[in-house]
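Only a single protein chain was left out; the remaining protein chains are all shown in position.
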Amino acid sequence: MGLKMDAEALAAFMARAFPQVAGDFVVERVAPMEITVRMEVSDRHLRPGDTVSGPTLFSLADVAVYLAVLSMIGPQALAVTTNCSMDFMRKPAPGADLRAEARLLKLGRVLAVGDVLIYSDGVEAPVARATLTYSIPPARG
Amino acid sequence: MGLKMDAEALAAFMARAFPQVAGDFVVERVAPMEITVRMEVSDRHLRPGDTVSGPTLFSLADVAVYLAVLSMIGPQALAVTTNCSMDFMRKPAPGADLRAEARLLKLGRVLAVGDVLIYSDGVEAPVARATLTYSIPPARG
Amino acid sequence: MGLKMDAEALAAFMARAFPQVAGDFVVERVAPMEITVRMEVSDRHLRPGDTVSGPTLFSLADVAVYLAVLSMIGPQALAVTTNCSMDFMRKPAPGADLRAEARLLKLGRVLAVGDVLIYSDGVEAPVARATLTYSIPPARG
Partner (left out) sequence: MGLKMDAEALAAFMARAFPQVAGDFVVERVAPMEITVRMEVSDRHLRPGDTVSGPTLFSLADVAVYLAVLSMIGPQALAVTTNCSMDFMRKPAPGADLRAEARLLKLGRVLAVGDVLIYSDGVEAPVARATLTYSIPPARG
């Protein structure tokens, strides 16, 4: 299957549909069933000890898989997250940006499953991993 | 085991340690191994369709289990989330507050496990569930 | 909603559909959206140190939620597990039976979600917890 939305189309969709958060995320690369999304970390994403908050890491994982799904099925879909599992493995570097590398493992008629590794600039090993399931509404034609 | 922190002590701790988000959460009830935390939903927690965002639900689940752990071991602990699984089951009511009912299933020397049901005011069945694992640092005495 | 299958009907279904494992499980109690399933632990379920194997605990959690779903929608359904999260919290007692207490948190048109606490006879706190999602095939009428 080919891409229905490229990085530019995904960015335009985000700006329109999620104006509150769209500015946080940049699609670095998108390919069939794969995406890389960068997140600029600012003060409001931090917690004591200058660590990135859990909800911030969750939101990046969620957005990355969401955009990977949309890149394949197009902007009309009201996909919703139904399940997430996430492991927080290392402390992200304080002021560093985050990078999510997501791949879709399944893109079915009803459910899509993607997993994500999140990297913190300057830390070689991933700081977190997540798997998300999206429910795809029937009228996706 | 008894409580080391009551609702008031937990609120004071939150205000001190997490000033950015402490105002969102109210500890309604705390008992040994159990807590109820209420979250006032405001515009910045919403997504298109007036639904509550996934990261908002995640942050409530995370805070509820975190405070349940602290209520048992005291404020000195730098517990960090190591794992989360979460199911998003129903759409929360648009303007309604959220209520998390959490219980600790395990409070070990190294790991604590708690699960949470999240309710949206006016919806009888839970809108989400989560299980979180916290790693407890050695020096908790 | 009421029950479409009681304990006897569930046992008959298991014996017919899953003859290899049906003998391991006994439905102790079934009520709308709730079930208790007992598992007799035998030598082949054990691991070194006389502990119950992870796959054994998984199979009990899986069967308990599966039977809870069937009790509500009837035996015609080819429900399949799509997701499981599980926490192994304590060591079960060596020779003791296991008891799974499951409840359905959601029984939708397409997905059902149930969670389970597993107890080991003689240990007060749960030894494991799990949440399972089942995909329900369209033709369930």
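Residue numbering begins at 1 within each chain, and the chains themselves are lettered A, B and C in the order written.
As a convention for this text, contacts are C-beta pairs under 8 Å (C-beta built on N, C-alpha and C of every residue); 3 or more make two chains touch, one makes a residue touch a chain.
The shown structure was predicted, so the numbers you read here are calculated from the model rather than taken from an experiment.
When the whole complex is considered, the residue among B:46, B:111 or B:125 that touches the unshown chain is B:111. Contact with the chain that does not appear here is found for just one residue of A:16, A:29 or A:106, A:106. In the complete complex, the hidden chain is touched by one of C:12, C:80 or C:123, namely C:80. Contacts to the hidden chain, counted on chain C, fall at residues 17-18, 20, 44, 47-49, 53-56, 58-59, 62, 78, 80-89.
Panel shows chain A; residues 85, 87, 89-90, 105-106, 108, 113, 115, 117, 125-126, 129, 131, 133 of it touch the chain omitted from the view. What chain B contributes to its contact with the hidden chain is residues 82-83, 85, 110-111, 133, 135.
The rule we apply is simple: only the chains that are shown with their structure count from here on.
Computed from the mean C-alpha positions, the centre of chain B lies at a distance of 28 Å from the centre of chain C. Chain A and chain C have centres, each the mean of its CA atoms, that are 33 Å apart. Centre-to-centre, using mean CA coordinates, chain A is 23 Å away from chain B. Residues of chain C found to touch two or more other chains are 85, 133.
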